[in-house]
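Below is a structure I'd like to ask you about.
Every protein chain but one is kept in place in this view of the complex.
Up next is chain A:
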Amino acid sequence: MAKMTYIKAITSGLDQVLNDDPKTLIFGEDVGKNGGVFRTTVGLQDKYGEDRVFDTPLAESGILGLAIGLSLTGWRPIPEIQFMGFTFEAMDGIVGQLARDHYRFGGQKNFPVTIRTPFGGGTHTAEMHSDNLENYFVSTPGLRVVTPANPYDAKGLIISAVESDDPVLFMENLKLYRSMKDEVPDDKYTVPLDSAKVVREGSDITLVAYSAEVNEALQAADALAKDNISAEVIDLRSLSPIDTDTIFASIDKTHKVVVIQEAQRMAGVGAIVASDIAEEKIMSLDAPIGRVAAPDSVYPFAQAEGDWIPNADDIEAKAREIANY
């Protein structure tokens, strides 16, 4: 077991799946010799050859077309879309084609594609490099959407995603790439694609978050603990489907909940979670469902990110309000 960054954990997972299955292929812009603009695929072309790890021309729709066509000829593609903002160029490929294809064949053909893409605010990138665009994809039947919040889950989830015969959108958080280290086993292990995880146990209030906001929620929980408010923190890990069982079990214990996301508030993952809770658990709640989300503006210019992205203080304030309701 070694201490590993989030990005190294993903590289380690990719190394594992390339080693395990000769039909896996990694491709995208700059993923070959350069090892990706963030070095996520570094060393993999040297180890597995240009036949398995290769650069594409600069066109995202073409990359998705490759992934679908390679699936049709028996391959297991792992395309990279260099930044999630660029998925708009591949929207037909992901949503219009890939997600529907298993259904369109009546289950006769599989499209085991894992699309890796970095996203998330807080690193002062250029425009269209940080947006949280998961809302577009979690409303797409046929597509799974997962996003790890720590190195251990990053490796386990990327392996599960690649081994899944369903198409998976694997969202990698830019800010987490090198900002945290974890004990990550060298050997192969998997993290299930459709399960949330209780990352801190508590009894007074449930904080539901995902990706970088999990760390913010954990910091908020520390602050709340000083005032004897015991917060339970859940990391969704999977955004489609959402593991409501884990959330409901927690609410049965705490009877209060705050749902947190970095994305804008409108029509987001938090809204889905809140509506699921309202539909099934409203009689178990002692307070309204709290929500923490970014405001409904376009993603801010980099200098103002800090004022826009929800942080531990925002979560703490909302949690106090709900806890004291």
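Here is the rule we use: a contact is a pair of C-beta atoms (placed from the backbone, for glycine too) under 8 Å apart; a residue touches a chain by one contact, two chains touch by 3 or more; residues count from 1.
Keep in mind that, in the parts below, contacts and distances are computed from a predicted model.
Visitor: Can you match the unshown chain of the complex to its UniProt protein name from these: "ABC transporter ATP-binding protein", "Glutamate transport system permease protein", "Pyruvate dehydrogenase E1 component subunit alpha" or "Stage II sporulation protein M"?
Guide: Missing chain, UniProt protein name: "Pyruvate dehydrogenase E1 component subunit alpha".
Visitor: Can you work out which residue in A:L44, A:L70, A:M180 or A:I309 touches the chain that's missing from view?
Guide: Candidates A:L44, A:L70, A:M180 or A:I309; residue touching the omitted chain: A:L70.
Visitor: Per the definition of touch given earlier, which of A:D46, A:E127, A:E201 or A:D245 contacts the omitted chain?
Guide: Per the contact definition at the top, the residue touching the missing chain is A:D245.
Visitor: Under the stated touch rule, tell me which residues of chain A contact the chain that is not displayed.
Guide: Residues touching the hidden chain, for chain A, are 25, 51, 56-57, 59, 61-62, 64-75, 77, 92-93, 96-97, 102-108, 110, 141-142, 144, 164-166, 194, 240-241, 243-245.
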